[in-house]
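Of the protein chains in this complex, all but one are displayed in their positions.
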Amino acid sequence: MKALRGYLLTGPAFALFAGLLILPLGLTLVLSFNVFDYNTGVDADAYTLDHYAEVFGDSYFYEVFFRTLWISALTTLLCVLIGVPEAYILSRMKAPWRSVFLILILTPLLISVVVRAFGWSLLLGADGLVNQAIQALGGNPVKLLYTPFAVVIALVHVMLPFMVIPVWTSLQRLDPLAEQAALSLGASQATVMRKVVLPQILPGVLSGSLIVFGLAASSFAIPGLLGGRRLKMVATLIYDQYLAELNWPLGATVAVLLLVLNLVVMLTWNRIIERRYKKALG
Amino acid sequence: MSRNGPLALSFHALVVIFMLAPLVVVCLVAFTPENTLSLPTSGFSLRWFEAVFERADFLDAFHNSLILAFSSATLATLIAVPAALAITRLHFPGRDFLNALFLSPIIIPHLVLGVAMLRLFALMGVSGSFSWLILAHVVVITPYVLRLVLAAAVGMDRSAEQAAESLGAGRVSLFCRITLPMILPGVAGGWLLAFINSFDEVTLSIFVTSPATQTLPVRMYVYATESIDPMMAAVSALVIALTVVTMVVLDRVYGLDRVLVGKQ
């Protein structure tokens, strides 16, 4: 009786997710094994492992995957280095300023990523403000736009809120008296930071890193607009296969690999966090 | 609570500048009277805003985005509220699976969803259909509504419902008079968050829109890859303004920090 009501209430959502999430993902998996010919297109009845062989055999794909990996890793690292201290500073602010700045730092989250990418292209362009500043200081103009540098900077901008949020949340759970207790027991401010604060916010940092890495690795609009034509990441590569090359099966293969890698990284990471911290922090 | 030192405050100032700089620059350039994107500009002009309103493609895209965001947020809310109540209230086999399924679009790259739906729509022969675009968006934004409604339903005092029952309320009155009003802030906040996410969505939409159903972010993305002139800045400034207005409303309705940080 209760079970029936449960299925009735979740039914509409389940129908939608079955039809528009599970089914298309399944179709894409099938598509990645379909034979493709540039003249005749997709042959839905013939199956092959050629696309996987091509992806695993071609150094171009390795290059793109590797680039995506290091750009995402660097973005994650920078988000940790900027986001963690920033969240800590925010948590130590006084009442009105704290929420004002928290909202200031988090709201870009809600502004279209296209707008933010465009903003960075204005700043980092050949005659953008950054280059003007470099020249005013006596330096030579530098090519910033369409380099990995531009992509990383913009990705950090887009991802920083995703790091600040979980760290902020774990800082909120921290008992401020524990810090004072440590100080009263003779610990220095640096020791308090290292021995009391950091261990407690580490789960927040780790889950933030997970989100940032996952989103960065599959980011599309930022590398699309700031990476230019040559600097491909996995997402822009898939886009090209689908909408420029029209080789859907190959695109599907890369998409399946991206999804699998993403899920594997997320689930392992999650498991590690849970195993290490569930006991200590509930 | 101890104070931040000067070093910490300078770091904080740099972070704030970093976060706001690209948005501020976009807004400044939007008012340039010149034909290029250079800064500093020579004066102040609204010519690029006027230019935006003469571009039928941008106006149509904006119109599409509004209808799309409104319909998909509403549909997502309609399916997420009963699902959230079932997940928090009832024990039934598969409950955890359904919960994970409904939240999964958050961790599945939008790009992968985009190509997957592109394939489905092509096979069904509904490519470029606006109705199917709406449904695609519902899948992507349902997790946002679901999360806020789940939080509201979990945080709600269940004994208030028991009290209403003991006072004679039947199932319908109970939902309309007690449960819904009590989780309404979560529902409204979830709707707005879903609206914003649908309105901003570009990665999935780029695969499943046709020129006729193009949304504003897709139009902007395509425009930015083709040519760059100050009109793009004017459009961006309008989007920023609209987002800020929505956020103020969201803050009034639900509390922005609760939406963004998810605290109770």
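Labels A and B are assigned to the chains in the order they are written; within every chain, residues are numbered from 1.
By definition in this document, contacts are C-beta pairs under 8 Å (C-beta built on N, C-alpha and C of every residue); 3 or more make two chains touch, one makes a residue touch a chain.
Just so it is clear, contacts and distances are computed from a predicted model.
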Among "Cytochrome b/b6 domain-containing protein", "Heme exporter protein C", "Hydrogenase expression/formation protein HypE" or "ABC transporter ATP-binding protein", UniProt-listed name of the chain not shown: "ABC transporter ATP-binding protein"
Left-out chain, listing which of the shown chains it touches: B
Of B:G5, B:G94, B:P181 or B:P211, the residue in touch with the unshown chain: B:P181
Sole contact to the chain not displayed, among B:E54, B:D96, B:D157 or B:E226: B:D157
For subunit B, the residues touching the chain missing from this view: 157, 159-160, 162-170, 173, 177-178, 181-182, 184
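In this section, only the chains that are shown with their structure count from here on.
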Separation of subunit A from subunit B, taking each centre as the mean of its C-alpha atoms, in whole Å: 17
Subunit B partner contacts - residues on subunit A that touch it in the complex: 2-3, 5-10, 12-14, 16-17, 20-25, 27-28, 31, 82, 85-86, 89-90, 92-94, 99, 101-123, 125, 127-129, 132, 154, 157, 160-161, 165, 168-169, 172, 176, 214, 217-218, 220-221, 224-225, 235, 238-239, 242-243, 248, 251-252, 255, 258-259, 262-263, 266
Footprint of subunit A on subunit B - complex, ascending: 1-4, 8-9, 11-12, 15-16, 18-23, 25-26, 29, 37-39, 78-80, 82-83, 85-87, 90-93, 95, 98, 101-102, 104-105, 107-113, 115-120, 123, 135-136, 138-139, 142, 196, 199-200, 202-203, 206-207, 217, 220-221, 224-225, 228, 232-233, 236, 239-240, 243-244, 246-247, 251, 256-257, 260-263
